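The complex appears here minus one protein chain, its other protein chains still in place.
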Amino acid sequence: MIRKFLMYTLLILSALVLFFPILYAISASFMQPKEIYAGELFPSSISFDAYKEVFDSIPLLHYLMVSFIMSFMVMVGQLVISSLSAFAFSFIKFKGRDLIFFLFLSTMLIPWEATIIPNFLTILNLSWINTYQGLSFPFFALPFGIFLLRQHFLTIPQELWESAQMDGCSRFKFLIRFVIPLSKSSLSALGIYGFLTTWNQYLWPLLVTNDDTVRTVQIGLKMLIANESSSSWNMVMAAVVAILLPTLLLLFFGIKHIREGLTAGALKG
Amino acid sequence: MQGGKARKVRKSGYHNQKKLFGIGMLYLLPAFVFLGVFLFYPMFKTLYFSFFEVGGNGQVGEFVGWDHYIELTKSEEFRKSMKGTFLFVLYTVPAEIIIAFFLAVLASEKLKGIGFFRTIFASTMGVSVAAGATIFLFLFHPSLGVLNNILGMFGIDGVEWLTSSDWALFSVAMTTVWMHLGINFIILLGGIQNVPDELYESADMDGAGYWSKLFKITIPLTSPVIFFVTIIALIGAFQTFGQIDILTSGGPAGATNIIVYSIYQEAFQYGNFGFASAQAIILFLIILVVTIIQFKYGEKKVHYQ
Partner (left out) sequence: MRKFWGCFVLMLALILTLAACSGDGAESLDDGDGGEDADGKKNITFWHAMSGSNGEELEAIVDKFNEQSDSVHIEAIYQGSYDDSLTKLRAVGGSEEAPALVQVFEIGTKYMSESGFITPMQEFIDADDFDVSGLEENILSYYEIDDQLYSMPFNTSNAVMFYNKDMFERVGLDPENPPSTFSEMTEAAQQIKDEEDAYGFTMATIGWFVEQLLANQDALYLDNDNGRSGDATEALVNSEEGLKIFEWLQEMNEAETFRNYGSDWEDPRGPFFAEQVGMYLDSTANVAEVIKNSDFEVGTAYLPVADGMEPQGVIVGGASLWITNQVDEEDQNAAWEFVKFMTNADIQAEWAAGTGYFPITPAAYDEQVLKDVYEEYPQYTTAVDQLEDTTVTPAIQGALTEVLPEARKIIETALGEMYEGKDPQEALDDAAQKINDALE
């Protein structure tokens, strides 16, 4: 009994501390500027003025849309390319396969930031500044994704492929009909991973976007902070809450799957 | 691979081999194209740039050999930046893992309503860099920040979170730890839940206490997961950028100018692409060495089930 009580106390305390920044952001987004100055913890009354103001002054929904499209593109790109490559590495036994696989694997050691200067110049020379392809293409090939899927594909018995072959099934059909459906959990984990990391991108969108057409929420928020005077923190917090809402909701609904997928990745990776 | 299959492949002869190679390449083609254009080529280009003077638009100027690297060893800024980077790693990685592990142990208890707590603990995973850093920018604010107000309630003097170079790196690290707790928590929780219940049951029968179970069963058996999380956290720490840009812009007095920010500043603010490339190569080497050390010494201590 005492132990249970202790556990709950610890749980509640940790939850409060951990969730405090988000709670406070929500609280501040409902405040009046005067209450912000006074350093209040709670607003005296709920006011949606800050939300109205922020949606009027910056195209926040548009930013969200851009982030969604970009993250979605990267997610799909990574899934397709990783599946194709992982399939080659697990079901096509060609000469030099292990060497190429090792080469791919070793690129996991290259931090993306180390290549950012030439990548920027590439995008600039292709005139891909302010475009979705400029934002997303550099992230389509993900060695980690190839590795993760290959690990899973290898658990699919080769006999399955042999018998499918006897039924006149082509390689590509086999990939679509059997391998993909059998690897749903890994694909989901990879998809979520790709989506969230892209959603989180900061440096790259900062470099390759110059106007609102393809500005992501992250950069939009940075511009908002730079643009607003110190009196508008309630507005900035309203923007933060609006940006957090979609991802937090996704997380709350999808937490179980994310956990399963990521754990699988961690254990096999 | 099974013997039967291997024999079949060998039998199929040279032509088949060549064809298989073609098919394999076809499947790998997209990966080759994208990796080639956005990873292999730029990596070599960075190396190449690091030996030249390169202007703001990528025009390659004169060959300078090792000059950029020599300059780096002499530069006080770079030394400061490296020191900051390693301090940052030191502040963030252990804290991230210990706190996340603590939360995961708490949340692995089978209690009523535990799902709610798990969701809360995981919540920072849904917080993007910019959003998280912005919240903390507000919390740290010198005059409006609520953190100092709370400290004040306990009679503690306000802290100059972001304006003192003694504190700034710590404050950025604190923000980072908070943002990374969610994902680390989820992975570690998964690891803890994968430990078979029978082990605890038999430990109970032996009369083992809470702590001895934690140290003798939970930690050893989750060590592969802890290892995985550590690598991810380490590499992530070296690549930190967004928080720095929003919270401190590398200041005050260069205290938070850690390596990726320094590369960004040198390249895109000052237009010294060559010099920045040399720093990028250093970043690559550091990550390489750290990862190798990890695998060499870390993996030995890990118990695989």
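Letters A and B mark the chains as written, and numbering starts fresh at 1 in each.
What we mean here is this: a residue touches a chain if its C-beta (ideal position, glycine included) is under 8 Å from a C-beta of that chain, and two chains touch if they have at least 3 such contacts.
Source: prediction; values computed, not measured.
*Asks:* Going by the touch rule at the top, give the shown chains the omitted chain contacts.
*Replies:* Across the whole assembly, the hidden chain touches A, B.
*Asks:* One chain is left out of this view; which of B:Ser164, B:Gln193 or B:Gln294 touches it in the full complex?
*Replies:* B:Ser164
*Asks:* Check each of A:Tyr8, A:Phe68 or A:Phe178 against the chain that is not shown and name the one that touches it.
*Replies:* A:Phe68
*Asks:* Can you list where chain A touches the absent chain?
*Replies:* 37, 55-59, 61-62, 64-65, 68, 72, 120, 124-125, 127, 129-130, 184-185, 188, 207, 210-213, 222-223, 226-231, 246, 249-250, 253-254, 256-257
*Asks:* In the complete complex, the non-displayed chain touches which residues of chain B?
*Replies:* Contact residues on chain B toward the absent chain are 56-57, 141-144, 160, 162-166, 249, 251-254, 268-271.
Please note the rule applied: only the chains that are shown with their structure count from here on.
*Asks:* Centre to centre, by mean C-alpha position, how many angstrom separate chain A and chain B?
*Replies:* From the centre of chain A to the centre of chain B is 15 Å.
*Asks:* So in the complex, which bits of chain A are touching chain B?
*Replies:* Chain A reaches chain B through residues 4, 7-8, 10-11, 14-15, 18-19, 21-22, 24-25, 28, 36-37, 39, 41, 80-82, 84-85, 87-88, 92-97, 100, 104, 107, 109-122, 124, 137-141, 143, 146, 158, 162, 171, 196, 199-200, 202-203, 206-207, 217-219, 221-222, 225, 230, 233, 236-237, 240, 243-244, 247-248, 250-252, 255, 258-260, 262-263, 266-267, 269.
*Asks:* Note which residues of chain B are touching chain A in the complex, please.
*Replies:* So the residues of chain B touching chain A come out as 1-2, 5, 9, 17, 20-21, 23-25, 27-28, 30-31, 33-35, 37-43, 45-46, 49, 58, 102-103, 106-107, 109, 111, 114, 117-132, 134-139, 141, 144-146, 149, 178, 181, 183, 186-187, 189-191, 193-194, 224-225, 228-229, 235, 238-239, 241-242, 245-246, 260, 263-264, 267-268, 273, 276-277, 280-281, 283-284, 287-288, 291.
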